[in-house]
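The structure is given below, and queries will be raised subsequently.
Of the protein chains in this complex, one is absent; all others appear in place.
Right after this comes chain A.
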Amino acid sequence: MSKIATRDAYGRALARLGAEKADVVVLDADLAKSTKTIDFAKVYPERFFDMGIAEQNLMGTAAGLAAIGKIPFASTFAMFATGRAFEQIRNSIAYPKLNVKIAATHAGITVGEDGASHQTVEDIALMRVLPNMTVLAPADGPETEGAIRWAAEHTGPVYIRLGRLAVPVINEENYVFTPGKAVTLRQGKDVTIIATGLMVSVALEAAEALAAEGIGAEVLNIHTIKPIDAEAILASTARTGCVVTAEEHSVIGGLGSAVAEVLVEGQPVPMERVGLKDTFGESGKPAELLKKYGLTAEAVVAAARRSMERKR
């Protein structure tokens, strides 16, 4: 299976968009080589603005560009985009519903060796709570390209969560991104596994392992965390009767919380959450960190068993 980091797919998508849409502009905060906005900057230097290490001004400037009719993609590491400039995003972008796309890379613990200061495990929670904000977390390269393309077409603020680590390509090259719609990657009647971002491929691995034991796991890819596809979640859990969520994010406020909200208001079923258990990360190799913090296929399998045992 080929692998590509979603940040790389982002850079590629941006460069393509630049050719198609003259109103697309890109801003970065001295991280263009890492966020891959450099791919756009090289071809369209006049539409690329490096704002320096100043994320608050980056977001405010993006808001001003949107007010003129531009389609700004504001990029930096997810930690600094959502954390440092949270209130700028809230008051200068989300509240006036300005057409800014926040494409935040290096999300989650797989940024790796840089450690906890750079590993955002709360960005989904921060963006999800904002009115007017759409929150996307693509699972692979093709999905990232689709998400970026859709974001450019959509009018309104969008947060797109991207990663540094190369992840397996699970979707076809001609994949069509449909916002707000869960993607059923695998059908099963015993347990629903709902995953987002790089945990989608991990969930597929877990489903394989469960299948080997005769357990049918349904795997849903939630690439749009807000608005979440409540219908698909409830339809699947109505069939399986239990659920596991998997995300490279805190279990507080992210996908797990969003799914729990849907279930509690719809039809509650036993639920287990795989994610960071109210903890910061630490320095290390991405694969080792995923193991240490329980973001593995084995952990998803174990959670699926626990969830199934709780069925009445």
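Brief remarks on what is shown
We adopt the following convention: a contact is a pair of C-beta atoms (placed from the backbone, for glycine too) under 8 Å apart; a residue touches a chain by one contact, two chains touch by 3 or more; residues count from 1.
Keep in mind that, in the parts below, contacts and distances are computed from a predicted model.
Selecting from "Penicillin-binding protein 1B", "Transketolase", "MoxR-like ATPase" or "Thiamine pyrophosphate-dependent enzyme", the unshown chain of this assembly corresponds to "Transketolase" (UniProt protein name).
Of the candidate positions A:6, A:88 or A:196, contact with the hidden chain is made by A:88.
The missing chain, though absent from the display, is touched by one residue of A:47, A:128, A:161 or A:249; that residue is A:47. Of the options A:34, A:57, A:184 or A:283, the residue whose C-beta touches the omitted chain is A:57. If you put the hidden chain back, the residue from A:1, A:68 or A:212 that touches it is A:68. Residues 25, 46-47, 49, 51-52, 54, 56-57, 59-70, 72, 87-88, 91-92, 95-97 of chain A touch the missing chain (whole complex, contact as defined above).
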